[in-house]
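The complex appears here without one of its protein chains, the remainder shown in place.
For reference, chains read A, B and C in written order, and residue numbers begin at 1 within each chain.
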């Protein structure tokens, strides 16, 4: 149950109400929302108490939750939230493009990839150092060294970086390498131990939807992060598993406008993994922006045919430019801006 | 196998080649394409013969088919095809909007609905007279009388009309009522008897994708129409069945750009049935246009809460206006025009 | 709503109650159950009326329906029902095996197939004459001639026959050829025109589950048959469409015990179409019997590699013998008998 109190309710009244509720053995959270006190009760509220709470004068609106989440519910904040990844704000009304190779494959390659992404107009550099591969014999990533290379590459072109974390024991490496955003992959969406561990890492988290996760499960997974202290959560739709075999997955844009009603979190879309075919990435990126996404995450590789993982779906440099241009123009038609790229580092800016 | 011959190949050579192939016991079709002779072989071609055919000087390109279809394959025509529904051309580069209630529920209501659709900017009026309802006790439609009412309503506002046909025995009623386009519903996509029956009706057909049909099955169903004489086929994506229960179905926009590579047929998208929630229809319509659809088909009802079927997902008149406006603006951003509405009938045009 | 009245309620009281209900504008059905009067109300019953009806002294039990069906609900009959196909009773506690080729491919072949099925221990001969094929260029069946050949083959070995009907216009052919049971295929499960047409044909109907139909939709389709006059309905689970590609479909045995609670209709299982691999048919047949099926329907072909359709999944004659033996032994362990084969025709019985 979420209780949206009257604007201006004195802090003392809020505390009193909260104490009263907790006195009934129910756990509560207080929203960080500055403009209005909002309380969430995470346990099941008996009907009589619910009616009693709803009738209190300081309660403007009481909301029966749609599922197992409270702190990521739309009603938890006055406005949709945004998340800063380095100097890039995701969810603040301007489209954002994350780009980069599937894996960090070596210093030269990731530097080259970073320049392509910078030149192509992207805002955040992606690259996997710990790779969840179906086969134990496939390339598993460069590990900590890959993180360091990614960070260096990002800094060389002035872009913040994002990489996938697979296990709680990797948190230190991500912190030491100053990875700007931690990605939780589709296979780990319900790895609750991992979610708890990174919730306290003080870094933004991009939470991909599980391969066959319902929206309700996805938001409950995001709630794990929020309940354990994270306020910087980005959702990322990446295609779900269906019977269709012509594409790698089925991008579920249907839930995008629904998510806007259900949660205040920013939402990105990854068309590369969904389609598995480079030619589909640009049209699906346009469609994602049109459906209301805050941006897209795409795979780019200097030479896709030599990539160590997922090369078949990676964009060529010129294709990235096209994706960026089309996201920009579709967004503009709908009144959505396009984020400025972060400034170039001093040495490259010509100093 | 599809053989695209050199432009300018003399008709006699084409006939000779065709006779040669049929002499091997293989069935062939000759494309109506005016600019270039194109032959399809529908039976399996032995490898030696395939190599032999590919090597002939008049064969510019020989194409191994992707599935069980030939006449609806992209390679069967030089350019994507368009289909005329009354005076409205679907697939000619300008977005088209089909709108109307789920069912024709009576003369007054469908006239009111027609005016709303006309005023809202739609091009074609939809309305079901034969309704495939899950329950035998639910409203099954007004039948032939419904078709007549729909046609009258369409004429009163100058819009061509489309309605669902459920059985071969209904073809005459559709012809007599001059229904401009026959819709084959999702449940009947693989009703092959029906497909054969309507292929020869000389009317455009809108073929909805089955609830869990693969793209390959969908195109094979379209091939049934083409192989039995229909050249006026429109595909319509309407959402597929997945595990997600937050929306009625999952709109599969992922296959839209793929279909552009695989077939020359025009493609519409029905976001109303996919989402099942009116608030999602506008964003999904925008996304469909951005992904490359030739237009959308949406449900509209003067008073959704009183509809006899599917009212919960119908748009209000004002919401239709918004859908039309947004399809227009997104299309414009991507260089796609918006079809002009057909002229008003003389009496309404003020004559 | 289903009203199970007290045993012994006088017919006059039943008529009076029914008239009262219909007087409220609600449609009713009276069960053919001889031991107890049972009434079904097919329209939505307002809550006050529902309470009023439930409280009447002659009403022993009032049941809120689980879905869109009444006449096929378990509560509609005192005991599960059985259906006679020729002299074979399906659903009377003894396992039944339907066997035969996918298609009737000619007089000699179907006669040979019939002998194999008879010798292998099957009770009913199957064979398709009208074939729903994905491709318009694939073998579409021998049509009416195929039905006649199938009937002759069945008679030559003393087995009743079953074949798929695809369209209402084919009903006469099925009647004239004396096909003992009409099969509605998965693609036509929601072809409501067809269901209405064959409901009055006076023949048993085997209704296959749609490729991605929920149990609720399947029972509603069966209700179409029942509401239009058929009392001889057999359900057949044949695998549903999932993301798994290692097998053709996923046999859904999970719903079998559920169906026993929800409906009084007999239930068969077709493991051949579900698996698509002959080696899986015997273990899945055993599993079906163990899960509570009334029998199985399997594909058998004298020479699977020469079959015109679905040969890859057909059993060899010896494999049919194994399926029959295993169904018999698993059934026996669970207290379920195995139906006796119908008597051989006089001439073959050695007369």
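Going forward, a contact is a pair of C-beta atoms (placed from the backbone, for glycine too) under 8 Å apart; a residue touches a chain by one contact, two chains touch by 3 or more.
Model, not experiment: these values are computed from the prediction.
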Which of these touches the unseen chain: C:146, C:204, C:239 or C:295?
C:239
Out of C:116, C:142, C:173 or C:255, which is the one that touches the chain we can't see?
C:255
Which listed residue (A:191, A:232, A:263 or A:285) would be found touching the missing chain in the intact complex?
A:191
Out of C:3, C:268, C:287 or C:300, which residue would touch the omitted chain in the full complex?
C:287
Touch with the missing chain holds, among A:136, A:318 or A:335, for A:136
Absent-chain interface residues of chain A come out as 27, 42-43, 68-69, 132-138, 166-169, 187-188, 190-194, 211-212, 217, 220, 223-224, 227-228, 241
In the full complex, which bits of chain B touch the chain not displayed? Write them out.
212, 241-243, 245
Need a quick check: the contact residues on chain C for the chain that isn't drawn.
212, 214-216, 239-240, 242-247, 249-258, 261, 274-275, 277, 279-280, 283-284, 286-292, 326, 329-330, 332-334
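Just so it is clear, only the chains that are shown with their structure count from here on.
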Roughly how many whole angstrom separate the Cα centroids of chain A and chain C?
49
Contacts with two or more other chains occur in chain A at residues 212, 242-243, 245
